[in-house]
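Below: the structure, in structure tokens.
Note that this complex is displayed minus one protein chain, with the remaining chains in position.
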Amino acid sequence: MTTLSLSLAVLGMPLACFVLLALAWPLRHAGRVAGWLSAGTAVASFAASAALLARVLGGQGPLTWTVPWLVHGGRTIAELGVHVDGISASMLAVVTLVAASVQVYSLGYMASEPKPDQGRYFAWHSLFIVAMGGLVLAPDLLQLFLAWELVGLCSYLLIGFYWTKPSAGRAAVKAFWVTKFADMGLLLGLVVLYGATGAFSFEQAAPDPVTTLVPALLFVGVMGKSAQVPLHIWLPDAMEGPTPVSALLHAATMVAAGVFLVVRAYPLFEAAPALLTFMAWLGAITALVAAVTAVVQDDIKKVLAYSTCSQLGYMVAALGSGSLLGGYFHLTTHAFFKALLFLGAGAAIHAVHSNSIHDMGGLWTKTRASAVLFIAGALALAGFPLFAGFFSKDLALEELAHAGHWGPLGLLLAAAGLTAFYMTRVVAIAFFGPPSEKAAHAHEAPATMLLPMAVLGLLAVGGGLSGGTLAGLWGQPYHFALTPVGIAATLVGLGGIGLGVLRYGTRSWTGDLLPGLRAFILSGPVDRFWLGAWRQGLLPVARAVGWFDRYVIDGLINLVGVAFLDAGRRVRALQTGRAQDYVLAVLLGVVAFVAWGVVGGAG
Amino acid sequence: MIPGIEALAVPLLVLAVALAVLVADLVVGEAGEAEAEHGPRRGVGALAAVGLLGALVATWWLPVGGEVLGGAFVLDPFALYMQRIMLLAGALGCLGSIDHVDRAFPGRQGEYFLLLLSSLLGMTVLAGARELVLLVVAFELMGIPLYALAALQKRQDAGVEGALKLYLTGAASSVVMLYGLSFLYGVTGTTSLPEIARGLAQGVDGGPLLALGLLLTLAGMGFKVGAVPFHMWVPDTYQGAPTPFVAFLSVGPKAAGFAAMVRLFVEGFGPLRDLWWPLILVLSVASMVLGSLMAIGQDHVKRLLAWSGISHIGLLLLAFGLASDQGLGLLLFYLAAYVPTNMGAFFVAQVVGRDGDDTLPAWQGLARRSPALGGVMLVFLLSLGGIPFAAGFWAKVLLFWAAWQAGMGAIVLLGASLAVLALFFYLRVARAMFIEGQGGQAPPVGLPTAAAILLCLLGVVGLGVWPRPFVDAAIAAAGALLGG
Amino acid sequence: MSLAAGPPLVAWLLLAAALFCVGVYGVLTRKNLVAILLSVELMANAVNLNLVALGRYQGELLGQAVALFGMALTVAEVGVGLAIVILVHRRRQGIDVDELSGLSG
Partner (left out) sequence: MSAFPWLSLVVFAPLVAALVLLFVPAGSRSTTRVVAIASTLVSLLGSLRVALGFDPAGGVQFRERYPLIESLGIALDLGVDGWGVSLLLLTSIIIFAGAFATWTLQERDKEFYILLLALVCGVFGVFVSLDLFVFFLFYEIAVLPMYLLIGIWGSTKKVAEAGPFRFLFRLLDVGGKEYAAMKLTLMLLLGSAFILLGILGMVDAAGGGSFSMEALASADLPRGLQLWAFPALWLGFGTLAGVFPFHTWSPDGHASAPTAVSMLHAGVLMKLGAFGVMRVGMVLLPEGAAAWAGVVGVVAVVNVVYGALSAMRQSDLKYIIAYSSVSHMGVVMLGAATLTVDGWNGAVFQMFAHGLMTGLFFALVGLVYERAHDREIGNMGGFAKAMPAVAVFFTIAGLSSLGMPGLAGFVAELLVFLGAWGGPMPWWALAGILGAWITAVYVLRAVRAIFWGQGPPERYTHLHDPRGPEWVALVVLAGCLILFGVAPRLILDDIDVATGEHLAPVTAVAAEQVTP
């Protein structure tokens, strides 16, 4: 098979599966069969992309294949196709690996759902692989945008999977609105880019005077999709979706699309140094704010969601420091361990039928395997030495230091400590806390769930070793070396873990850090800000406009109509009915005629 | 044998039909009373209708261009065209009257049709009259029978009142016109229109008296066509008079009036165009505006059609005011489109209002009671409103086109806007027929009435789908008049 | 021209106009239908006077001939008018013009 057909196969198999499930409703309604089909194609997809990655590792040069899509005066202005190089091949492998794991996991996790719903679930998962694959393989920004929107659609559909639940409906719509709001920037960025260059290429920087404008607009889209403050508000709500969905879309892959965009379109961003600095700061702020928020959550998925925000902040900050590899490396490892964490959380939720970590107390004894895997993920996230997150976080921080962004670096270090602290909190309460009633009857997850977790667990532990390979794919040098920054980060992480153990594990310390802060965070200040903008801004404006249209504009039009009716009514008084008036009218007409004759004759 | 008598062929044919009707009525009148049968009585009307239709067909074999009575009467293409329209109106009028006359005025069919035919005789003479005295006589020959016909429903207050109003305004207008004509004669010293035209062309200055005469005459003409402010009799008379007669009244005298106006003002006093032309436009605008506004709130369908007719007169006057061969041609075409449209509408109104109720509630649910009648009426309404594929569309739009080319953009704008207003009241009728009301018994339609309605429909649709021969013929007729 | 024998043309025309106006006044103000018809007749006769005067001014008989036509026509017209008045009388038992204002608007 050629490289091209391999890459097309990666997209084509899940697409075929989606179309089949969408159209053949008996198959979809069969539930499990649909699941196996979908998971099978996902695994096949992964196999294909692994083969693709192997080829690229083997020295295969970049490959671009496109078909024209839009024309302008007979000239093609947009193309669809695939672009295979080190970045896309590696990202594609990550995406398909996580996707395949999650789908296999879902076979177990979703087994108790009604059959048609299972079919629907897997159909959308297949669609997601197509969309995400299209995004990764995009040869230009336009296809990236198209796929970007499609993954947004999948996100909307999957968050709203339990559509009879009002909260799920709200969360789905919210996610769509917020990301679409940000996408306005992305779309406008594309438009401006096209206006300046006549194409959608991400290879070359936008010319003056839009050099900074274009990447800035693109970055607005990134902020939405990758949940940067203050547009992160949709991500915690998105946890309304089934947990595997959270693992795949809202932790590992889709939310990382923003980071991927910056990586892909880096020539554009590179030309705007001010924007890069902004990204470094914003990423760092996001990382810290989200980490702080994660500390006070009791819902295990919410903790992980804020953690995702926080880690995305790391990536963005790393990109802002000018280090593509820093951001991208962390993206990769994060994909593995965060997916693992979610799947582990899913296993726990599956066991106790509750999201609250307090309901999970004592699961360590009931579900040992899951617990071990979850803890491995948590350690990776906390940046425990030699776990995957350790290496990638270290690289990101090193690069920030290298670029001289000391402010963001400080924030990120603080966030690193908090990360370790809140993960310790979760582990301590959920697995080692006092046994809860709900956990009493917990059972270990089935093999379909454990196997994917094990795969991801391996990567979460050992994924940090892939740094060199990744760098090689990009043709960049990478050598791990522990610098003072790395040591500081490690110490902060260990400190966080230690503090967590003291606070929640041994309970030898029961104080409260900043007591007022907890209430403030739980009140959701950013959410309230947007809610206020919605309730006091957009809705009243819409109401006013609607009212204005119905009662003023339309009223004016009606007034014209009534004016004629009224004129018709009034003028009817002229027709008196008296015969002599009729004759009078004739004679007045005559007089008027003669008067005209006199005037006209004079003139 | 008078030389050139064939020029008078159409009036003579009408006269022959009238005489035949007279004789037939004498015969039938006796037989009818004895046998108390409707058939023979209806035969009188049928004879009139068939006779007029025959005359109409016969006009295609007439030699065009003849003169008679020393040039007082001419059969030029214009006269022939107008005579055809009049014959058509007369034939349709007779055909559509048969049922109604038989039902409403049993035994008086001779009276009715004779009066109608003599009025028609006056009209056909008018079409070719190029002499003032002949003009006056023909006018009165046309007008006086109309008074009588309008008063035919003498057992109804509305009938008598409408007739009286028609009569009073008519008599006053006639006198005013005569007064004006007396000045025309007095100043020019001749009653021959071509001679007047020649004199004017040679630079004879008529002075103020001539202008006075012309304007008085114009006022008199205004009554015949029913232009504002000489229009006030129109709705009342339409309401009171027998409906099939109104169908005839709403088109025949108007055609004749325009024929006379063309003869008098274009052929005779064309050189004084600057004097009368602005007044025509004023009449036109006034008629369009007032007619449309008055029609808005009308619940009486005959009155509604009356006011809408007045606004149509405004458009016809606009065409007349153009006084170009295209403008006149379109005036002729407009008349051709207007005759079947308006008559058809009145014929349907007659069927619907046969119990004496002509208000909109009587029309409710017509489309359910009788889909055919409802559909046909809709076509007539759309034609009146100028919607394709109906004759009125071409008439309206082509007229606007000609007016635009003559530089009257503002009036076109006004007319086009008023056409929208007009659609409002036409659609009110459509609404009553199609949207409101319930089903029920279809109103009975006699065979002659059905035939008349069908002919009108054919005319409206035919002109709407294939207007070309009619447009070309109308423009040719007008061109011959102006060129000659 | 042979107008020297009498008053000038203008005088005749003015007389006719005055007569016409009297007729108009009558038509507009009389309430009795017969009186209104008479007033119409007055207007018609003003026209005839006008015709004759102008005919004489032109020095030919055509004017008088036309006046004769006019008279005949007026007679016919008034005849029909009277018939209508009779109808009115039958329906209303009166001939007041104001009673006939049932149709309006």
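Note that the chains are named A, B and C in the order they appear, and that numbering of residues resets to 1 at the start of each chain.
Definition applied: a contact is a pair of C-beta atoms (placed from the backbone, for glycine too) under 8 Å apart; a residue touches a chain by one contact, two chains touch by 3 or more.
Note that this is a predicted model, so its numbers are computed, not measured.
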- Item | Where the missing chain makes contact, among the chains that are shown | A, B
- Residue among A:Val191, A:Leu465, A:Leu531 or A:Leu588 that touches the chain left out of view: A:Val191
- Query: Just one of A:Ala24, A:Leu70, A:Leu386 or A:Leu465 touches the chain that is missing; which is it?
  - Reply: A:Leu70
- Message: Tell me which of B:Ile5, B:Leu19, B:Ala201 or B:Val420 is the one touching the absent chain.
- Response: B:Val420
- Item | Touch list for chain A against the chain that is not drawn | 68-74, 77, 145-147, 149-150, 153, 156, 160, 163-164, 166, 169-170, 172-173, 176-177, 180-181, 184, 187-188, 191-192, 194-195, 538-539, 541-543, 545-547, 549-559, 561-562, 565
- Task: Extract the touching residues of chain B with respect to the undisplayed chain.
- Result: 367-368, 371, 375, 382, 387-389, 393, 397-398, 400-401, 404-405, 409, 412-413, 416-417, 419-420, 423-424, 427, 430-431, 434-435, 467-468, 471-472, 475
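Here is the rule we use: only the chains that are shown with their structure count from here on.
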- Query: Is the way these chains touch best called a line, a ring, a star, complete, or other?
  - Reply: complete
- Message: Once every inter-chain C-beta contact is counted, which two chains account for the most?
- Response: B-C
- Going by C-alpha centroids, which chain is farthest from chain B? Tell me that one. A
- Task: Quick one: report the Å distance separating chain B from chain C, using the average Cα coordinate of each chain.
- Result: 27
- Message: Counting only Cα atoms for the centres, state how far chain A is from chain B in Å.
- Response: 77
- For chain C, what residues touch not just one other chain but two or more? 27, 36, 100-105
- Note on the structure: Shared-interface residues of chain B (touching two or more other chains) are 161, 164-165, 168, 172, 235-236, 297
- Item | chain B-facing residues of chain A, complex | 564-565, 567-569, 571-572, 574-575, 577, 579-583, 585-590, 592-594, 596-598, 600-601
- Message: Give the list of chain B residues in touch with chain C in this complex.
- Response: 132-133, 136-137, 140, 143-144, 147-148, 151, 154, 157-158, 160-165, 167-168, 171-172, 174-175, 178-179, 182-183, 185-187, 189, 191, 235-236, 239-240, 297-298, 303
- Could you pull out which chain B residues touch chain A in their complex? 161, 164-165, 168-169, 172-173, 176, 208, 211-212, 214-216, 218-219, 222-223, 229-230, 232-233, 235-236, 275, 278-279, 290, 293-297, 421, 424
